[in-house]
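The complex appears here without one of its protein chains, the remainder shown in place.
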Amino acid sequence: MPTVKDYIRERFFPHIWCPGCGHGTVLKSLITAVMELELSKNDIVVVSGIGCSSRISGYVDFHSLHTLLGRALAFATGVKLSKPELKVIVPMGDGDALSIGGNHFIHAARRNIAMTAIVMNNRIYGMTGGQFSPLSGLGVAATTSPYGNIDYGFDVVELARAAGASFVARTTTYHALQMIEIFKQAFMHKGFTVVEVLTQCPTYFGRKNKLGGAADMVEWFKKNTTPIGSEAKQKDASLIERGVFVKVEKPEYCSEYDKVIARATGRGA
Amino acid sequence: MPTVKDYIRERFFPHIWCPGCGHGTVLKSLITAVMELELSKNDIVVVSGIGCSSRISGYVDFHSLHTLLGRALAFATGVKLSKPELKVIVPMGDGDALSIGGNHFIHAARRNIAMTAIVMNNRIYGMTGGQFSPLSGLGVAATTSPYGNIDYGFDVVELARAAGASFVARTTTYHALQMIEIFKQAFMHKGFTVVEVLTQCPTYFGRKNKLGGAADMVEWFKKNTTPIGSEAKQKDASLIERGVFVKVEKPEYCSEYDKVIARATGRGA
Amino acid sequence: MERCRLVFSGSGGQGVITTAVILAEAAVLYEYLEASQTQAYGPEARGGATRSDVIISDSRIYFPKVTQPNVLVCLTQQAYNKFNDIIRPGGLLLSDSKYVKTESRVDARQIQLPMYQEVTERIGKPIVFNICMLGAVLGLTDLVRPESVMRVLETRIPAGFLEMNRKALDLGMDLARKVIP
Amino acid sequence: MERCRLVFSGSGGQGVITTAVILAEAAVLYEYLEASQTQAYGPEARGGATRSDVIISDSRIYFPKVTQPNVLVCLTQQAYNKFNDIIRPGGLLLSDSKYVKTESRVDARQIQLPMYQEVTERIGKPIVFNICMLGAVLGLTDLVRPESVMRVLETRIPAGFLEMNRKALDLGMDLARKVIP
Amino acid sequence: MSGIVRFLQGNEACVEAALYAGVQFYAGYPITPSTEIAEQMSYRLPRQGGKFIQMEDEIASICAIIGASLTGHKVMTATSGPGFSLMQEGLGYAIMAEIPCVIVDVQRGGPSTGLPTGPSQGDVYQARWGVHGDHAIIALTASSHQDVFEMTVHAFNMAETYRTPVILLFDEVIGHMREKLVMPEAGEIPVVGRLRTSVKAGVDYHPYLPREDGRLPMSDFGGEHRYNVTGLFHDMWGFPSDDPRVVHGLLRHLVDKIRNNVEVLTRHKEYYLDDAQTILISYGCSARSALHVVENRRARGERLGLLELQSLWPFPYDLVEEKCANARHIVVVEMNMGQIVRCVKRAVRHPNRVALANRIDGQFITPTDIRNILRLIQGKGV
Amino acid sequence: MSGIVRFLQGNEACVEAALYAGVQFYAGYPITPSTEIAEQMSYRLPRQGGKFIQMEDEIASICAIIGASLTGHKVMTATSGPGFSLMQEGLGYAIMAEIPCVIVDVQRGGPSTGLPTGPSQGDVYQARWGVHGDHAIIALTASSHQDVFEMTVHAFNMAETYRTPVILLFDEVIGHMREKLVMPEAGEIPVVGRLRTSVKAGVDYHPYLPREDGRLPMSDFGGEHRYNVTGLFHDMWGFPSDDPRVVHGLLRHLVDKIRNNVEVLTRHKEYYLDDAQTILISYGCSARSALHVVENRRARGERLGLLELQSLWPFPYDLVEEKCANARHIVVVEMNMGQIVRCVKRAVRHPNRVALANRIDGQFITPTDIRNILRLIQGKGV
Amino acid sequence: MAKRKLKEHHINREWCKGCGICVRFCPKQVLSLDEEEKVRVLHPEDCICCKMCELRCPDLSIEIETEEEGESST
Partner (left out) sequence: MAKRKLKEHHINREWCKGCGICVRFCPKQVLSLDEEEKVRVLHPEDCICCKMCELRCPDLSIEIETEEEGESST
C-alpha cells in the first residue's frame, strides 16, 4: 500500500516552511486525499503562484507548474482547457489568490471550469514578511498596517459563490480529517471548486497579533469555528462556519467547449 | 435655472455614439442627477476607462480623467483617497468594469471607498466591434462566439454585494426616471456604490442577436424587467429585477483613514 | 491594364466598404489581377463619412492607400463635400442624384445617377443600393466582369438573395450605359 | 582603529541579526565610526543558518560584504560547520559551549563561552542570550563602549527591559574577561 | 505557389498561417488593430478540434497559452501595444521557463492608448527590452500578406526549435489591409513539430538539460515524466536553485541559444543592392512605401536599393554591415522616432552615412514622404 | 551636512528622502527587495497627514498614484522587476498624460521571478524601453545611502519640473544594507514644488500648452479649471485628437522635453579621472566595488579612475565621451549581461577600448572579481 | 405645484440621429421622424409634458420647455 512518501519529492525535505506553518498540514491532507482517491500521479497537475503556500507545487510528485504571483488560475485554465482529462489542483495563498489574483479567481469561477482552487488563508503575506492581505480583516496588525488594518476582508465563500463556483467549502488545519474529506469531494467535482483552508502563519501573523505559538493558533481554529448551521452558530454569531457551502451541478466549461467543437464541425448538436 | 447644456462640453456634440446607443441616455441621466442635487461642477471628478461608454468623461464639464481599460477604479481610488472631499463618479463599460477591470472592481467594493461605479451593461465590447463580455450570458452571438457563447455571465449585483459594496442598484435606459433617482442616491451615499444600467448597443449586440433597432431593445428592457420583489417576478422568474438591492451604512475607507492619521499623530483615538 | 485607383465614400450603413471589398476580391480571384483594399477605422469611422480605398492593377501594388483616385464614388453629400477635391484631374466622380448636389467647379467627369431611387422603385430593397452602385461603376469602367462580382456574391450571401443582387447589379450597369453611349 | 570585519551566525530565532545591527549602529551613532551591516535574505534565510556581516572602520566602507572575518561568532553547530572555514587565519572565533562543539583544525583563536547556560542560570531569560553574546564580543575586542550599546538599546526596547539587557551585556563582558587576562 | 488564391486581411493571413503551422490553442483578449485575429481563431480553431478562449485580460491570455503549451500544444495569442505591455511579466516567464509560444503584436500608435487605429512601428524596442532582467528574444515582421504567412509559420518553427516565445511584430496597415494571398500547399513551407523526449518512463528526464545540438526535448504534462516548471532560476530538473553556477549557466544558456544563432534566425529580402549607392533599410508596412520608391527610381536608372528586414531580433548586425559596405547613403525607413536606425548605426562601418526617414503623426508614410526626405539627404533640398 | 546621523537601510533612506521632498501619497504592493519602502511609508506617512494605501497589485498602485498626483499631491510607488513589468502600461499613461510621479525599482535577479533575494542591475534597459510606443524617460540610481537620499529628492524635483514619471533604479544591495546617513537639514537640498497655473477661474486654461520656459503649470482636480486627461493623443486642452499635426507635435514634445535637457538632468561623480589611463564606469552597488578597487590601486600609484553614473536615462553620451577621451581602457562595471556598456560604446570615440566587468550569478560583484577582469583586460592574464 | 403646460419642443436637428426612441415611447404619439430621419413634432397639442422623450433621447436633442398652467408665453 502506497504511503505519503510515494507522493512527495523527498529530496527537498525538510521543507522550507517555518516550524508550525500550517501549509505543511495542507500538503499532507492534499496528498492523503489523492492517495485515498487512488488517482494516478501522471493525471494530476498542481499549478501554483508565488508565496510560501505556492511552494507546495515543488514538494508533490505530480506535474508541477510554479508560476507568477496571482496568475496560477490563468495558467491552470490553459492547462485544463487544452487537456481536460487532467486533474488540475491550484494551491494558493490568500494574497496570491485574492489580492493580485482576484480577477482570475472570479473569472475561473464564472466559467465553472473543473479545477480546485485551495485558498490557504493565513490572513497575511508570509513570503514577503507580514504585510496584510485582503483576508486579514479589520484591526489586524501587519507590517503595512502599523496603526491597525482598516481594509475590510473578503468573505471567500461569498465571493466564490457570487462569481459562480459550483463547489465552495471551508475548513481549517485543525480539522485535518474534514480537510481530506472536502478535498476528495472537490477533486471529483465536475466544475470550479474553491476550498478555503484557515491555516496558521506563526512567524508573522501569529507573532504580530500576539496569538502565541503554532499550536495556540491551531487551537484557535478549533475554538472559533463550527459546522455550517450548527446550534453553536445560532448562539454565537462570531463563530466561523466550516463545511461545504455550495455544491451544485451545472455545465462545466470544457464539456461545453466540446459542444462548440461539435457544432463547429457539424458533428452532433 | 441651469440646463443640461451647462453641464456638457457642447463643442464635442453631436457625440460619437451610434444612433440609438444607450450610453447617451446614461450621460443625460447622470447630468440630470447632478443638476437636481445642485452639486458644484468643480467638486466632481469623472474617471473612466476605455470603451464607448468611457467616452462619457469627455462630454461632461467636470474634472475628467480618461484612463486605461479596466483601471478606472484604481485611478479613482487615488483621486478619492488623496482628496476625499471630491465626488468621484466612474462610468464603465461591462467589459471594462468586469473583464479586465474585475479585480479593481471587487477591491474598491471591499474597501467601501466612497465612489460611484456606473456599469453601463450593453453585454458586449462595443468599441472593439462586438466581442462577448463577462455579462453577455450563455448563447449570445458575438464576433468571438460564432457558435454561441458558453461563458456564464456574472450577476453584477451579487458580485458587488459579495465583494462588500454598501450600495448596489440596477436600472435600465428605458427607466430614465428611476436611473436619475438611483444616481442621486448613489452620489450621496457614503461608501462604494455600484449602479448597473442595462443599456443598448444596437450596432453590435442588437444586430448580432437580431433584436431589432434601438427602440426595440429599449422596449425589451421595459418588458423584461420588474421592480425588486414584484408580484410579476413571483410569476415569471425570468424577469430581471430593478431597484436598490443593497443599501447599508458601514464605515467608509477615507473616514477610516482619517482615524489612522489621528492614531498616528496621537490626535484622538 | 493600367492601374486604377478608386475611393468609395458614403455613410455608415450604406455598405460602401463591402462594395469596395467585393470589387477588389472579384479582381483578384476571378480576373487574376492584383488588388488592395483599405479603409478608415476607429470611432471616427462610426459617425460621419466612411471611406474605402481600392487599387486594381496587373502589377504588384506596394503602397495601398489612394491619394488621388481616378474613380471617386460619393453616396452622401457629406462624403462629396469631404472628398471631391482629392479626385485626379479628369477623373470620374460618380454620385447618387438623391443624396448629392454636385458642384461645377470640380475638375472631373461628374456623373450623377438616380441609383437609390431606381433601386427602391424597381427592386424595392434599399439594401442592394450598394450593389447597384457597383454595377454603375462597372458599367462606367469595365474594371471587372459582372460575372466575377456575382461569383464573389455567391460566396457571401444566401442563394435566395442572389437574384435580387443580380438585378441591382444589372440595373446599375444599365443606368451607366445610358450616360455613356 | 583599523578595519574590523565581523560575521555573526546562528539560527533564526536567536537574534543574531539584531545583535549585528545594534553593534554597527552603536559604532556609527555613538562612536563616530563608519559601519555597514548586511544579511542573508530569502526563504533560505528562514530555516537553516542565518548570517549577518558587519564592518566597522574609521574610514569609508565601500564593499559591505565580509569574505574573511576577523571576528566570527557561531551560535549553533550548523552555523559553525558552515562558516568556520571563512575566518581570517588567526582571527577570533567565538562560540557557545552549549550549542557548539569546536574542531581543532580551525586556524583561529577559538573561544568558547557558556553564554547560554550563564544567561539562563543568572538571568533566566534566554531572549537576552544575544545581548550577552554581544557583551562577550565587546569584552574580547573593545570595538565599541558598552555605554554606546546601551544607548542604542534605549531607543529600541521598553525601559522595563533595559536592566535585564544591561545585566546580559555585563555578563558577557565578564565571561570574556575571564578568558583574556 | 500553385495554391488557392485568397483575398483577405493581414490579420486573417496570420490566422491561416498559424493553422498551417499547426496551432491548436489560442487565448486572447480583443484589441484594435489585432482583434480580427481573435475573431477568426474563435471561428476556425474549433472546426479543427482546436480550442479558442477569450480570457479576462492579456495577462491571463499569455498565462493560458503557456499552460496549454506545456500540455503539448502549439499556442498563440495576439494583441497590440497596451496589451503587449501587460504581457511583459508573462513573456519573461515564458523566456525563463523556456515555453514555446507565439505572441503577435499588431502595432498601433503609442505610447499609452495613443492612436488605437493609427499605424505605427513604435514597439520594436519594447519587444526587445520590455521584460525585466537580462534576456534575449526572437521577433519577426512582414510587409505583405504572403510574408505574413511565411513569417508566422517561421515563428512557430523557431518557438519549437529554441523552446522560446517568438514575437510577431505586425502593424495596423498590414493587419487591416486586404490583398492577395496564395495559400502555400501542405509541405511547401516546412513545419517544425514539438520535439518530445525519447527518455522512457522511469528513466530520469531532464527538461532543462540541452542535448548535443542545443535543443531541449519536452515532455507533455500528463505524460510519464513529472517535472517542475518555475520562473525562478532552476536546475536541469526545473527545481529552484540559487547556486551561483546554476544561475550563471542558465542565464547564459537563455541568451546564447538565441545570440549564437543569429544567422540561422535571420530572414530578409533585398532589392537591387548589388550596385546601390543609396540603400533603404526598412520593414513591415514602411517597406512597402520604400519599395515603391525604389522600383520607381530604378525605372529612372537611379542606383537605389532596398534591404527589407524580416528579422528584427536578434538584430542581424553582420548582414546589415555587409550589405551596406559600399553604400554612400543608408536611409532607414520606419514609422517611429528612430528605433531600428539605432542598430543600423551600430552595425555599419560609417554611422555618419545613416539617416532616418520616418513619420510619427499616425499617418502611413508615403512614397512621396520618402522621396522628399531622400532629396534632402542627398543634398538636393526640398 | 551638520544634520542628524542615522543608521538605516537604503530603502529607509529612500523613504526619508521622499518625505524630505514632500511626498504626500504612496500606493504600493509589497515585493522583495523593495518591501521596506512600503512598510516605512505605512508608518511614516500618516504621522504627517499623508496617505498610504496597499493596493491589490502593482497595476493598481501606479494608477492610484497618478490619480493622487492629479489632485495636487507628490506621489510615489516602489516595486521590483516583476511588479515593474506590470507597471509598464500605467507608466506609459503617466508619460503620455504628463503626470509627475516617482517610481522606485529596487532591482533583483531576473528575468521572471528569477532570484527574489539576489542582487542584480538587469532592469536598466527595461526602464528605458519597457513602455510600448516611442517615449523618453528619466532614470536615476545611487551607490550609497547619502546618494540614495539626494537622488530621491532630485527624482521628485525632476518629476515636478518636467511633468513626467521619474524612475529610481536601486538594487538589492543598496536597498537592504545598513549604513550611515547624515540627514540633510531642511533647505540643504532644494525642493521643487508643484507648479500651479496662474490662470484665473473663468479664463481658458491649457493643461498641455508649454510656457516659454517649456514648463506646463498644472491645476489640481477639484480646482477652478475643469480639463480632460487622457492616454490618447490630445490637444492643449487634453481632449483626444488624431490630427496629424497634433499627434506629431505632442510626441516630439514628450521626447524633446527630456532629450533637450540631458545636461541639466545628468548627475554623476568622478574619482581620479584627470590622469586615469584606465577608467571604470559604474553605478549603483557595482560602483562600490569599483571604487574599492580604484582607491586600492591609486594607493599603489596605478592610474585608475572611476566615473560613477547617477543618471542612467537620458544617457549622458557627451559626458561619457568627454571623460573617456584619453583613456586607454574603459571598463564598465555592472551586474547584468551588459546594458549600460552598450551606451558607453556608442558614446566613446574608440568603442574597441570598452570592456565589460560583470557578474550574473546572483552574487554581488567583488573588488576581487573586478581586479581579476582588469588583469585580463590589461593583458596580464589570470 | 400647478400643472405644467407645454410651451415649446426644442429639437436639435444637428444632434438628433433619428434612432426613434422618443417616437416609440411617447405616450401620445406626439413625435415622428421626417424624411431626413430627424425627429419632428407632429402633434404638439397632444403633449402632456411628461418629458420622457427629453430624458431618454440618447443624443440630448430634445428639450421640452414648459410653463405653469395659465402663465402666458411672452
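Order as written gives the chain letters A, B, C, D, E, F and G; numbering starts at 1 within each chain.
One rule holds for everything that comes next: contacts are C-beta pairs under 8 Å (C-beta built on N, C-alpha and C of every residue); 3 or more make two chains touch, one makes a residue touch a chain.
Because the structure is a prediction, the values reported are computed rather than measured.
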Original post:
Thinking of the complex as a whole, which visible chains are touched by the chain that is not shown?
Top reply: A
Original post:
From the list A:47, A:182, A:197 or A:214, which touches the chain that is not on show?
Top reply: A:214
**OP:** Looking beyond the chains shown, say which of A:8, A:127 or A:182 touches the absent one.
**Re:** A:8
Original post:
If you put the missing chain back, which residues of chain A would it touch?
Top reply: 3-4, 8, 13-15, 17-25, 27-29, 32, 173-174, 176-177, 180, 202, 213-215, 218-219
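The rule is short, and it goes like this: only the chains that are shown with their structure count from here on.
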Subject >> Partner chains shared by chain E and chain G (touch criterion as defined above) >> reply: B
Subject >> Number of hops, chain A to chain G, where each hop joins two touching chains >> reply: 2
Subject >> Centre-to-centre distance between chain F and chain E (centres being mean Cα positions), rounded to whole Å >> reply: 30
**OP:** Check each residue of chain C and list the ones that touch at least two other chains.
**Re:** 42, 44, 47
Subject >> Multi-chain contact residues (two or more partners), chain A >> reply: 68, 99-100, 102-103, 107, 127, 134, 146-147, 151, 257, 260, 263-264
